[in-house]
Each structure stands twice: as structure tokens, then as C-alpha cells.
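Taken from a larger complex, these chains appear in their original positions, while the remainder are omitted.
Order of writing sets the labels: A and B. Residues in every chain begin at 1.
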């Protein structure tokens, strides 16, 4: 057991995790990277915005799948690589997924990817349009070739997040059933699959909380992190002001064996839109976490989040502090 | 091969099918039973309405699962029996489904059932509330005990209709993904399952048609009937007038092996709300088919449909005429 209570795994030792110490005087459990955004909207010459993207350790450095909306504002997924998790090189060509089935493999648009390693494959899930938004699923071993499988669910769904290991022998996924627009409702559900092809055992995990930052809808964020206190889930929640949605980030702990049971759930948010890059952009007032890196040796946690649906940012915390925050503010 | 082109099966011989000849002078492909409604709203002393219900041959006569809204207008499912398919006796007690899992087995409300025989079991699918409407699934061998399994899909879904045999070795279901209200959109999708527990291979079947009786949404109706020309699917479609939805019934043929491919689809409706019992009631202007009986020897087809969300009615046709209608008006 590591100091942070993380269920240890050699892969989790991540000495080159991007990091910045908590600013002097700050008492926030999560703090922002001082040089945010880490990825500007125009890193690619044809990109309108780069945000809500997923990053994993890869080959001594980092790889990721990035949501890049282009100048037509078509939503695409691009792969990218980085030595330090801060300076990124993105492939200007969108990912072309291999699929044996034209019906499924015709890419209309995709967004908000998550990436998780299970065994020796990296799985990508994303919001994939197939007669409505649903959860697309693909895997890669090299971030060169991406093999696309069946969509996990029927439309309408978003924010599909795989667990990093099997639960009770089956793959497990969180998702947020939706409608076909700017859905004004949304709970997090849990589903299982023996083979990543057929899904069932759908369970309700948690829903919005009245009179709070998460009163309209919630959805899963980064891949859950296994800790001795439960699955550490960072997620987003939405409150509706008279001028639209405001997206913030929060934290919960799910039962390790029955992850649809909520062990703890912090009432306060972790991060809400407060900086210029979070409040101003294509969609004002959005903080949307999609990936976390963790160094098991130090308990450091680096959270990647989209800001204002325009840029990609970083925030930091420690696993044990985050777990404690979830427990103590539940 | 029967004259009607029905894929023959001893079980399909149904000499006691409820029936009435086409009225003199009528040229409609489908005609109403002259003594509609067959089931009045108050057949049970506590029923507000009985409609959108499913009927199958059973034990020499007929059995069914009926949507009975009670005087609180809570939506319940009741079983019922009949000698002739016309005079019905309904159990005043709602069906209590057996389920080993409290999470799934807690019945909140259910409606719009379909019943289909596969092998030696009758399977019931219905719109089942589990943190939103989804597709509930149960089976019975005797219409006494009903064994409830996992919900087939995540919410929000309605109009789950099982095929009467496996497709490519797997169970197959049509459904209509929805939102959490009076959904103003809706396409029919197809899904497969190896075990009725985990579902996948989701395919889009068909959607609304602009400027027509089915311009708002469509959804599967009775269990599809296998014919040499394809799966005969009677379904409902909705048009939105300035005073709300109008539900009519239509017909299509689906490919036998790949039922998500539409072979033929009649542009005109089969039946639209035109009689007093279809135009006036708890929801005016609703014709909603949920079950069909077929006698393979004569090709007779009896369609049970809900009218005005209030009563249950019957209409008649011949399989071969219906198939031809779908083909010729496609």
C-alpha cells in the first residue's frame, strides 16, 4: 500500500508526472497550474480549440487522444505525444479508426475522449455520433493504429468512462444517458460487459444534487483511480444560471467491488470556472476534467481539464488529500 | 410455405383467431372490429384505462399482459386470459415480478408490454422505470410466475420488441431510444444479445419521414412476423399538430437476416385515429398497436391496439395483403 492509499502497481510509478507545488497561502484541495492553459486553442494550424482531452503515460513519456475542433467546428479526435505532459505535439491529421463494418466505422464526429490502459491495450472511449451521440470504443497498442469496435450503447449517451480493471470478471463502464441536444438532465450509470461488445447489468450510480453546483446534471470525468478507500472518481457537474450552464468539477468515492454504490461524495466542488481562460471562450464557464495522471510514489495527481470548451488546462492535488476531502465533506 | 407467405410453424395454426370479415365496400387494407373496443376502460373495478396491451395464443385459448392504469393513474401490468381473444378476464392484482435483485426488482411503474414466445418461454418486455424509462424483461412458462431479468438497456428507452427467434444465433430486439418526457423525436434501433443479459451490436433501423403521419417519431409495435418477404413489422408513428401528438399505425418489411435493413416501408398509414374511441379519451388521437395474432392456415391477422390511451381495440387484415401493401406503397 502506498502512502496515498493507492492500490499499487508498478505502472503507477510516474516520476515525470507534470507537477507544480501548491501556491503559498492556498488552502484549496486542488490548485491550478500557473501557466495554464497547457494546450492553446491554436496549437494546430487548423484547430479552433483543443480541450476535453485524455492523457496517459506511454513509452516513458505521455500520449493522448485530443478533442480538436477545426475551423469548421467539426469535432475530431487527434493523437498527441509529450515528453513532460506539458509541451505537446499533436498529429495534424485526425485519427482514422479501423473498423471492419462500414455501418459503425463511418466517422461523423467524435468528442470528449477518455483513454485507459487495461492489460496491454489502451482503450479509447468517446462520444461518437451514430444516429445520435453514443459511446464509441476503440483500442490501440501503439497510438498508431486504432481498432474500433461496436458502440457500447444505444444513443443517446455521453461521457463513457471505462474502469482500469475488470469488476467481478467483467469490463465496467460509467456513462451518462442523454437526449439529442444540450441535455438538461443527467445521472451517472454503471454497466458491465464480458467482452466489450455486449453490455448489461446497468446500475444507477448517482444523480444531481438540488441547490448546488451539480443541480442540473453530472457526468464522469477521468478514469477512476483505485484506492484503498474506493474508486476515486473526479466528475463534472452543471448548474443552470439564467445565462446558461456552468460546469464545475467534483469528487466521489465508489465502492471497489460494487462501484454503483457511492461511498463518499464531496458536497463542495473541487474547481469551478474562475479564471479568464475558464470563464471566456467558445462556451463560457466550463471546467471539464477528462484525465488524471498519478504518481503512486508521491501521491501526486495531475488533472487535465478542458476550459471554456476552448483550451486544455492542468490542476494538481494529492491522492490522499482528495480522498480525505471526499470523505470529510460528504 | 403457407399461402400467405408466412414461414410456417405448427404453432402458427390458429383456427380460433378472433376475426371479422372486411366490411362490404371497404377497400382498406386493415379494417376495425365492429364491436370495438374489445376491452373497455373499466373492465377492472379499479382500472382507469386498459390499453397498449399484448396478447398471445396460450393453452388452446389466449393469454396476455395488459397495461392497466388504475384510479391513481399509476401504470401497472396485469395478466389476463380469454377463450376467444374477445372476452377477457383480467387478474385484478398487478403482476409481481420475481427478481433476485432488489435494485432491479423494485417495481416503480411499467407500461406498454409486448409478449413473445421463444422456444418454450413467453418473454415479456415493457417500458420499465429504473431512474428513467427503459426496457424491462421477464419470462414465464405459465403466466403465473414471471421471472424478471436485467433491464435490457440504459434509460431512456421505450417500445422494446423482441424478435420471435434468434438472429444469427442471438436474441434480437427493436427499441426506441427516448428522453425523459414526452419525447419529440425517436427512431427504431436494433440490438442483439447472446443471453438476454448483455446487449450490443446496435444498429439503426429507420427514422421519421418528413411531411407525413410519421414525421415526429416512430416506434415498434407488435412482435415482428416472419414472412418469406421479410419480417413484417407493424409500428406506430407520430405527427405533431398544433394540438399535440397524433399516433397512427404503419407497416414495414425488414430483412430476414439483417433486420436493421428495411426491405419495404409503406408511405401511407394503415390506421389513423378516426373513430370516437380513438379520438376521444385520456390522450386524444392515439392508435397504438402492441400485438398481432396470425393464423397461418388462412393468413388472417388480428391486430390489438390501444385507442386514445384508454381502451383496447382490434383490427383485421390478411398477411399477404399487408405484405403487398408494404411492398407496393414503399
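In the analysis below, contacts are C-beta pairs under 8 Å (C-beta built on N, C-alpha and C of every residue); 3 or more make two chains touch, one makes a residue touch a chain.
Keep in mind it's a predicted model, so treat the numbers as computed, not measured.
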Since all chains share one sequence and 2 are shown, how many copies form the whole assembly? 6
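To be clear about the criterion, only the chains that are shown with their structure count from here on.
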Angle of the rotation mapping chain A onto its copy chain B, from a C-alpha fit, rounded to a multiple of 5 degrees, please. 180
At what distance in angstrom does the C-alpha mean of chain B lie from that of chain A? 40
Which residues of chain B touch chain A in their complex? 103, 130-132, 134, 150-157, 175, 177, 179-180, 183, 185, 187, 189, 191-194, 197-204, 207
